[in-house]
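Here it is, the structure in full.
All protein chains of the complex are present and in place, except for one that has been dropped.
For reference, chains read A, B and C in written order, and residue numbers begin at 1 within each chain.
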């Protein structure tokens, strides 16, 4: 699904945010990207959505070389991705409902589709009572959940989440992880950048660790439980909690 | 130092973000404010810095009734607070260095003072190599650390931190907590809103828990270790990790 | 394209961005107002200048002893000259009557009519008047002038007055053309500038839209429609104000204005249409084009 080979990204001539990283993520995988602050996680994700261009190396998504997508086709490529941005990137002039609906509208989703899907996903993220609030009338965690809802709403084949639970309490975080898990179960490839070590430990999935722009670890959890049902998953997550 | 009595804040007529909360924080205390997303932590903090006005109740800080501070005096009141905002609130047109320096400049700090203090605090927060980056050239965690540095730089008697480690890796978080601890040791009152349960557990300090705008818990940790030195504190924090 | 959706988006954006929308509208209003006042003034002034230029004439005096056949011949000569637009014959008697009215004291004392037959000629282009004079009465080598027909006594064009009229009206017309041009360009720049600025305040929003998968035109259409609405509202308000001023101030003074207003002064409905179209075009194009820079994400 995703293949980085020798990808390098320099913001300035002197130091590089990504220093020739290579990895492959297969369709349907669930991968964590970890690493301390400034190690290049967000940079990798920005490259993946073509917000930035790599200075060297090749990135392929679903077999397509990103470099080769012509500018006018980029929006169509992006529609196959659900992205949760680290800084949320909500539209300030739209309500919660409209923000989520916008992700459907850009793909040509009709009113009916919006009426069906948006309230559903907002209920799942616990925002049912905040439908008509504007982003500046939400708490930090609520904004983050709107960003999550927007990324999920059109069931993209690839989901990219940059620090999706940084402003969420542990209980809500587990709910979100459960959602991610369920989405992953339906075949969606999921890539999550996070600092939440306890979450990573409990999920027992593949972990790629970056340090100063290099991959220092890429391993499957020993106890990889792929066959787990969502229910079993939830029970385990909660019980493991301290 | 801080005294809330019957404080209520309603954003709309129907529901209240804070529903008549009362608590006292004594000078030199270190208090955690916890609660799930949307429980009113940030609202309490915004009231404390007079970004918002309560709809009912009284807030006193250092014996002063906030309601009674006349508008032109508000900036002088705010200079006694160090605030880490949940959304950082960095000045986009200033470099890291200038952002931190600004907090000194508003209080009339001279060039000399700035040259002395700013590089120091930026070294402590691990930003020495990013001095001349603008906020949009920083990673999420780096931005958060700039916000932290700005709040610390003029050694305020009261420090308010809203989710200061949401985008930081555990190692950096401990560093920041250590810093908070040290600042607290010098007599500064510290109020931290956070979701980081493991951090709260390890710190063993007073915890106020909010739920839907009400205080549901306010307790001293049984093992409150006030006499601990910074060094001992650091060792304990690190050992408890994992 | 989904016109209704884009229109709703545009209206929402106007509502939620009240300050920049209002600012853009105010700019359109002010510039259209200024243009709406200046265009008629420029037109009237140019018209007046043309009217004055129309009064540039030359008189061809015939010899006092000219016969009817001489008169006819000279008339033919004059009419065959392409630079001359029209030729008016003023007989001795007619001239006498007019002069006598103007200066009764002097003419009372005259027994007979001392005035000659005259052709008053109007040039096609007032600037040609000197050339016409040269054609009818070429300068002689000695310094004086000969005439092209023996029956012509003299060709006179009140040189000083004519030159002054031509120079002044020429300057007035050029000045007016330049002012009109300057004002038009300035208005476009000002409106485009304001719109650019109001988009600048929303560049982050545009960036986010792109990152979420919106195509350029999906983002652009609402902005263009917003520009149309801003131009329309600003333009209509300005025109309403102009109409009020016209009805309340100008029309009562119409008699005075008639003195300077030339017949080809622009008419109000045309002016309205022109201003409205310009306002809408500039503000919508401005929106559409200024956006380009922010769409590069």
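Please note the rule applied: a residue touches a chain if its C-beta (ideal position, glycine included) is under 8 Å from a C-beta of that chain, and two chains touch if they have at least 3 such contacts.
These figures come from a predicted structure and were not determined experimentally.
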Shown chains touched by the chain that is not drawn here: B, C
Contact with the hidden chain (one of C:19, C:141 or C:248): C:19
Touch criterion as defined above, residue of C:33, C:74 or C:239 at the omitted chain: C:33
Among C:56, C:78, C:115 or C:272, residue touching the chain not depicted: C:115
Listed residues C:140, C:177, C:201 or C:270, member touching the removed chain: C:201
Subunit C residues that touch the omitted chain in the full complex: 19-20, 23, 26-27, 30-31, 33-34, 37-38, 41, 61, 99, 103, 105-110, 112, 114-116, 164, 167-168, 170-172, 175, 178-179, 182-183, 186, 189-190, 193-194, 196-198, 200-201, 253, 256-257, 259-260
Missing-partner contacts on subunit B, residue numbers: 49, 51, 72, 75-76, 78-79, 81, 83, 85, 89-94, 102-103, 105-107, 150
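As a working rule, only the chains that are shown with their structure count from here on.
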Chain centroid nearest the full-protein CA centroid: A
Geometric centre distance via CA averages, subunit B-subunit A, whole Å: 29
Chain centre separation in whole Å, for subunit C relative to subunit A (CA means): 64
